[in-house]
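All remarks here apply to the structure that follows.
Right after this comes subunit A.
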Amino acid sequence: MSDNILEVKNLNINFKTFAGTVQAIRDVSFNLKKGETLAIVGESGSGKSVTTRSIMGLLASNAVIEHGEILFKGQDLLKESAKEMDHHRGNDLSMIFQDPMTSLDPTMTIGKQVAEPLRIHGKISKEKALKRAQEVLELVGIPNAKNRMKDFPHQFSGGQRQRIVIAIAIVNYPEILIADEPTTALDVTVQAQIIDLMRELQEKLETSIIFITHDLGVVAGIADRVAVMYAGKIIEVGTVDEIFYQPKHPYTWGLLSSMPTLDTKGAKLSSIPGTPPDLLDPPKGDAFAPRNPYAMQIDLEAQPPFFKVSDTHYAATWLLHPDAPKVQPPAPIVKRAQEYAHLMQTGAVDTPSEGSQN
Partner candidate 1 sequence: MLKYILKRLGYMILTLFIVASITFFMMKLMPGTPFSNQDKLSAAQLKIMNEQYGLNKPIWQQYLIYLGNLLHGDFGTSFQFSNQPVLSLITSRLKPSLLIGSQAMIIGSLLGILLGAVAAINKNNWIDSLATFVSIVGISVPSFVLGVLLQFFIAFKWHMFPIAGFDNWQASVLPSLALAVSPLAQTARFMRTEMVDVLNSDYIELSKAKGNTRWQTVVKHTLRNSLIPVITILGPLTANILTGSLVVENIFSIPGIGEQFVKSIMTNDYPTIMGLTIFYALMFMVMLLITDILYSLIDPRIRLTNDKEEN
Partner candidate 2 sequence: GCGGSSSAKAPADTVRVMSKDVIATMDTSTNTDTIGSQAASNTMEGLYRYEGKDIKPGIATKVVKPSADGLTYTFPLRKTSWSNGDPVTANDFVYAWRRTVDPKTKSQYAYIYEGIANAKEISEGKKPVDSLGVKAIDKHTLQVTLDQPIPYFNELLTSSFYFPQNQKTVDKWGKKYGTNSKTLVFNGPYKLINWNGPDNTWTEVKNDKYWNAKNVKVKKLQYQVVKDPSTALNLYQSNKLDDIVISGDTAKQMRGSKGFNSRQMNSTFYIEMNQKKQPVFKNEKIRQAIALSIDRPQLTKQILGDGSTPANSVTPKDMSFDPSNKSKDFVDETSASGNKYTKYDPKKAKKLWKQGLAETGNNGKKFNFVLLSDDTDAAKKQSEFLQNQLEKLPGMKVTLSNVPFKTRLSRSTSGDFDMVVTAWNADFPDPINFLTLLTSNASYNRGGWSNSQFDSLVDKSMGADANNPQARWQDMKDAQNILNDQQGVVPLYQLGEAHMTQTRVKNLEISPNGSYNMVSLRIHNK
């Protein structure tokens, strides 16, 4: 595991609120290798942001880290001083936020904003920093970067702004780049461009990326590995192919099958009924049980441990218990698995692609 640049171990985070204690992160562990992209998916409120914010040391003031470790190159970030964390942030750890419209200071030129991390960490001259900022802006594809350095955020389109935010994040060649739903606020065309850009940058810079989203389509396009979160826990983790073609957790099944495909026409979309549990008072058993069509008695009583599916694939569902009855996943999942199996055999021939040809 020495190639793990980041290891999160048994992280538990609570929030003190007027209404009580919100158990936002419950025993989350995962790791990130150098140069890989880990996607964290999960529904709104499942704890994706809290997890990544805890890595950046940017939790809200009412957060309490109950226990756990966040090892960055073997060093526990949770034990570092505020000053040391300031040093990490924007330097070897970077973050991109969801909304490009609001993540830039509206009153500062973008040149300065991009150069800022350099100035904070690099102790280089203003001119040099600006020069470098310009290079990075060109790198992320801002046309005419030289002149546009003096412009303010509102003079850019949403896609361009997100590029600028990315430029800020990568200007110091971070080792880990955390992108918290970087494309959710963008429309599909721009989203596609941003994803391409991130892939490109990763190749060039060899950065490790944690990519948060709830859009499985995006995940399919960018991730090497995927962690699926539900109600403050990671419930399934595996390589992107494992998650998409051989998912084991009923929640992942639900997610995958609720996306319409070509042939769902007319038929009802399969959806996940209900809403996520209240983290003020999480259920005793499997948090997903109330929405789970495959729920078993034990799901109401105990939280499932991780069951190993393969070296890279784990899932926390009692369905994987050796004693559990074998169930048939929903049809779309079965179909996916079949298509995948077929693909594996034929050595990846034509995919049933639509719209990707002229």
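Note that a contact is a pair of C-beta atoms (placed from the backbone, for glycine too) under 8 Å apart; a residue touches a chain by one contact, two chains touch by 3 or more; residues count from 1.
These made the cut because all candidates are chains of the complex that A comes from, given by their letters.
This structure is a prediction, so every number in the text was calculated from the model and none was measured.
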item	value
Interface partner of subunit A in the complex, by touch - 1 or 2	1
Contact footprint of candidate 1 on subunit A as seen in their complex	56, 58, 82-83, 86-91, 94-95, 97-99, 102-108, 116-117, 120-121, 152, 154, 165, 168-169
